[in-house]
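Note that this complex is displayed minus one protein chain, with the remaining chains in position.
After this line comes chain A, so read on.
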Amino acid sequence: MVEWTEFERDTIKDIFSKIDYDVVGPAALTRCLVVYPWTRRYFGNFGALYNAEAIMGNEMVANHGKKVLHGLDRAVKNMDHIKESYCELSQLHSDQFHVDPDNFRLLADCLAIAIATQWGSAFTPDIQAAFQKFLSVVVFSLGSQYH
């Protein structure tokens, strides 16, 4: 089981109470699709994704970004049982969406950058460390049911 310090627990709750899901979610997914273009393979039915401008203006990408970010809520509420919370979603991503789990890590990196853009210097090294630790647990959990 993952051990969390009080600072880490407070930081995660604080981050998720303060971020604007409607901005950060779309920004993170957009960056992922632009910076790691192979991730576009999973969004064949999202319409125009052929360049950065198209991706940045794509409403389906924006909506999906919000959805994905809200997908982290269950981990925030359940920090002591993150792996269990993602059992079903992990199976889904493996068996239905066939997403290479390394992509979760790429999206997590983009999420850190999206928040850094919003928060500036308020995104301190300690906060970044706690956030990335949290994301790495989620990433691991999402990959846990692959077979």
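What we mean here is this: a residue touches a chain if its C-beta (ideal position, glycine included) is under 8 Å from a C-beta of that chain, and two chains touch if they have at least 3 such contacts; residues count from 1.
The rule we apply is simple: contacts and distances are computed from a predicted model.
Engineer: Assuming one chain is omitted from the figure, identify its UniProt name from "Dynactin subunit 4", "1-aminocyclopropane-1-carboxylate synthase", "Myotubularin related protein 8" or "Hemoglobin alpha 2".
Structural biologist: Checked against "Dynactin subunit 4", "1-aminocyclopropane-1-carboxylate synthase", "Myotubularin related protein 8" or "Hemoglobin alpha 2": the hidden chain maps to "Hemoglobin alpha 2".
Engineer: For chain A, which positions touch the chain that isn't shown here?
Structural biologist: Chain A touches the chain not shown through residues 30-31, 34-35, 52, 55-56, 109, 112-114, 116-121, 123, 125-126, 128-129, 132.
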